[in-house]
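Excluded from the complex is one protein chain; the other protein chains are retained at their positions.
Order of writing sets the chain letters: A and B. Residues in each chain are counted from 1.
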Amino acid sequence: MSTLKQIPVIEERKGNPLARVFDDLVRFCRSRSLFLLHYCTGCGAIELPPAMTSRFDMERLGIQPMVSPRQADILLITGYVSIKTLKRVILTYEQMGSPKYVIGICSCTVNGGMYWQSYATAKKLDEYMPVDLYIAGCMPRPEAVISGLQKLMDRIQSGEANGWEDYYRNYDYYLGNQQKLFGEKWQTPTDIITEAEHYNLIGDGTLGDHTKLLQQHQKPLEALEMRLGHNIKEPTE
Amino acid sequence: MSKEVAHWLDNILKEIEGIEVRRKSSRRVRVDVPADALPALLELLQGRAGYIHLSAISCVDWIEEKEFELVYHIWSYESHSLVSAHIRISREAGVYLSVYDLYQPAAFFERDIHEMFGIHFEGSPNMEKFILTEWDGPPPMRKEFDSEAYINEHLNWQNYNPEWLQELVAEGGGVIIPPEEQRFSQKKR
Partner (left out) sequence: MRPENYEAQRHPPSNEYELNFGPNHPGIEGNYALKVKLHGDIVLEAKADGGYLHRGFEKLMEQRLWIQNIALVPRICVPDPSPMEVCYALAVEELCGLKVPQRAQWLRVMQLELSRIAAHLFTFGGHAATTGMYSTMYWGVADRDLLLDLFEEFTGGRVYSIYNIPGGVRKELPEGFLQRLSETLDYIESRLPDYDNLFFKNQVFVKRAKGTGVMSREQALEWGVTGPNLRATGLAFDVRKDDPYLVYDQLDFDIPVEENGDAWARTLVRRHELMESIRILRQVVDILPDIHGPIRAPIPNPLAWNVPAGETYTRVESSKGELCYFVVSNGGPKPYRVHVRGPSSMHAVQVLEKMSVGSRIEDIAQTMFSLDACPPEVDR
């Protein structure tokens, strides 16, 4: 999973010669109006308000913060991800609508960063979700963040930023790593395999041992019983 | 803390049995008590000496001596001094009383010490996990928990083998410490 270039690209041939032009136009427009999910996952999030507000304005590039994952395009992982946050980040990522892009800001997403000895943070974000761009630093300046976003815009425009397709094509690999970290009963509300069928992105790596394990114990969604103040367990330790 | 106040405090503290008072500076006093005398000491400090602010409860794991040391730091707004009460409890039992009915901030610290060290506080209002809710390993702050071993077992590192390095290796050069000998880059399987 080190470079996306090694992944076989399944290209759909449309009969229409103007389809190529239309694709380019769509990619151009998509790269100029990105919505950023405003989920501050770690310490890098403090350099995000300076990048968004009037001094190092990000809105002149068309990038705006957005609160709901359903309407956002970019998921910014600002800094380290602790294991508890990683579960929520994966849920958020799967809730976002395709095409979606992930940017890993700060060195902690690359190889653990300063917390490499910590039992509570994930070291390699690439294993759990596809990352389109890394912006190194601790933490990167707002200018660096904006420069990274411009690079992402160039990649979207040229069609290289296809991390979201990689998630569908190699879902078994990602699910395997998630199960290894979170336990075998790990399950998310989103049905990735059906979505992969819908997008015609089923690849060799979509189904495998880990998805079989998931389908064995997949339960339908039901809310867990939680009553505040009524479920304080008797201390058994 | 002025001399009269210090003198008065020393006199009051003599009422507790087995106490050992050490004045470290003008505003810091260290007190060592046996574990069962602590509630009486805290009641004395709170009720009669005006030490109403519990700043923190810390826990130190003395693994060789097979003891946990609990330190209660209490501050007085009137006499501007801090009393640190040290007690020792046994490591295997890992149980102690809660001081929640005297000091309400204790609930947070006792909950924190419970999930990090495994000490159970009887009478504390909430012993549920707060930070490590989805953690199923041993209490991580204990000295016997090796976090690097845990990481090598559960998590992976980035494989860094870019083309420029491969070219160098092909020419006969390369890294001085090979990846197998670097401490953290190789998982031991």
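By definition in this document, a contact is a pair of C-beta atoms (placed from the backbone, for glycine too) under 8 Å apart; a residue touches a chain by one contact, two chains touch by 3 or more.
Model, not experiment: these values are computed from the prediction.
Q: What are the shown chains that the left-out chain touches?
A: Output: missing chain touches A, B.
Q: One chain isn't shown here. Among B:7, B:27 or B:66, which residue touches it?
A: The one listed residue touching the chain not shown is B:27.
Q: Please identify, in ascending order, the residues of subunit A that touch the omitted chain?
A: These residues of subunit A touch the chain that is not shown: 37-43, 45-47, 49-50, 53-55, 67, 69, 80, 82, 84-85, 87-88, 91-92, 114-115, 117-121, 138-139, 141, 185, 187-189, 219, 221-229.
Q: In terms of residues, what is the contact footprint of the unshown chain on subunit B?
A: Given the touch definition above, subunit B has residues 27-28, 52-56, 58-61, 71, 73, 77, 80, 82, 84, 103-105, 107-109, 116, 130-134, 140-141, 145, 147 touching the missing chain.
We adopt the following convention: only the chains that are shown with their structure count from here on.
Q: Go ahead and note the Å separation of the Cα centroids belonging to subunit A and subunit B.
A: Here the centre of subunit B sits 36 Å away from the centre of subunit A.
Q: Under the stated contact criterion, what part of subunit B meets subunit A in this complex?
A: Counting only subunit B, the residues touching subunit A are 114, 118, 120, 122, 126-128, 132-135, 137, 140, 145, 147-148, 150-151, 154-161, 184.
Q: What does subunit A use to touch subunit B in their complex?
A: Its residues touching subunit B are 2, 83-84, 87, 110-112, 116-120, 122-124, 126-127, 177, 180-182, 232-233, 235, 237.
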